[in-house]
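A short worksheet on the structure shown next.
And now, chain A:
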Amino acid sequence: MEIKRTIKYEADRVPGFGREIMSVPGCEALEHCIQCGTCSGVCPLSIYMDYTPRQVMELVRSDFKNEVLQSHTIWLCASCYACTVECPRQIRITDIMYELKQRAIKERVYPRRFPIPVLAEEFTRMVHDHGRISETRLVSRMYLRTRPLAAVGMAGLGLQLLKSGRFSWKQDRIKQREQIARIMEAVDRENGKTEA
Partner candidate 1 sequence: MNRPNDIRIGFYVCHCGHNIAAMVDCPAVAQYVGTLPGVVLSRDYKYMCSDPGQELIRQDIREFGLNRVVVASCSPLLHEQTFRSAVEAAGLNPFYFHMVNIREHNSWVHTDRIRATEKARALARAAIERVVHHKPLEIVKVPIHPDVLVVGGGIAGIHAALTLANAGKKVYLVEREPSIGGHMAKFDKTFPTLDCAACILTPKMSEVGSHPNITLWSYSEVVKVDGFVGNYTVQVKRKARYIHEDLCTGCQDCIAHCVYKEPKFEDLFNEGLGKRKPVYIPFPQATPQVVLIDPEVCLNFKRNKNPDGTPIVSDKCKKTCVEACGEKRAIDFTQKDEIREIKVGTILVCTGFKTFDARRVPAYGYGIYPNVYTALEVERLVNASGPTGGEVLLREGKNPDGTPRKPRSIGIIHCVGSRDKKTNLWCSRVCCMYSMKLAHLLKEHTGAEIYNFYIDIRTPGKGYEEFYNKLLEEGTHFIRGRVGEVTDWAMTPEEEGKLVIRVEDTLAGVVRRIPVDMVVLATGLEPQADAPEVRRLFNMSCGGDGWFLERHPKLAPVNTFTDGVFLAGCCQGPKDIPDTVAQAGAAAAEALALIDRGYVEQEPNTAYILEQECSGCKSCLPLCPYTAILFDEGRQKAYINEALCKGCGTCVGSCPSGSIVQKLFEDQEIFSEIAGVLAGEPAPAEPS
Partner candidate 2 sequence: MNTASASVPRDWSPRIVAFFCNWCTYTAADLAGVSRLKYAPNVRIIRLMCSGRVDPQFVLDALSRGADGVLIGGCHPGDCHYVEGNYKMLRRYQLLKRMLADLGIEEPRVRLEWISAAEGEKVQRVINEMTEQIKALGPLALPQKFAEWDREVIALARELRARDAAAGPCPDRAAPAQPVEALHA
């Protein structure tokens, strides 16, 4: 039998993290959470999560930044908004999950080869570079970066898509690509960030 120590010391907290999240537009209502668990009750993916959405809410509020940003939960959120509309305190849980995903990506604390953040990153890059998404290319890049072997397994699906005329390797792009770049740079400047 292997035993694990689960106690949390005050040093494990990152004081101010909760307040910081709650100051982000859309995340304010978290301070009203009563830990009722409705979010987990309606979440179709809560059954796979290491922390239920309710637990994530409490961990955020209690400044357990590392636990939250390294959790699987935030990556399992499929953005279906069921929790947000059912929450009796009208907490926009989906938006809080987005905020946590952003922090995890920024601080690069997500698990390596974990496909979801990679997908988000590749997605963003493609929008930035081309203005549009070419799904087939996007998904292929994700597989290549995360699970090169699994990509082979998906070849059947690609073939099917090809047959039904839904497979396109061509990169769709907009004409004024520099507009996108400039808009994004302007947002970054405003937020005092430099392009990663």
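How were these candidates chosen? In short, all candidates are chains of the complex that A comes from, given by their letters.
General observations
Criterion: a residue touches a chain if its C-beta (ideal position, glycine included) is under 8 Å from a C-beta of that chain, and two chains touch if they have at least 3 such contacts; residues count from 1.
On a predicted model such as this, the values are computed, not experimentally measured, just so you know.
Here chain A is shown alone, and of the candidates 1 or 2 it touches 1 within this complex. Contact residues on chain A toward candidate 1 in their complex (touch as defined above): 32, 34-43, 46-47, 52, 54-55, 86, 88-90.
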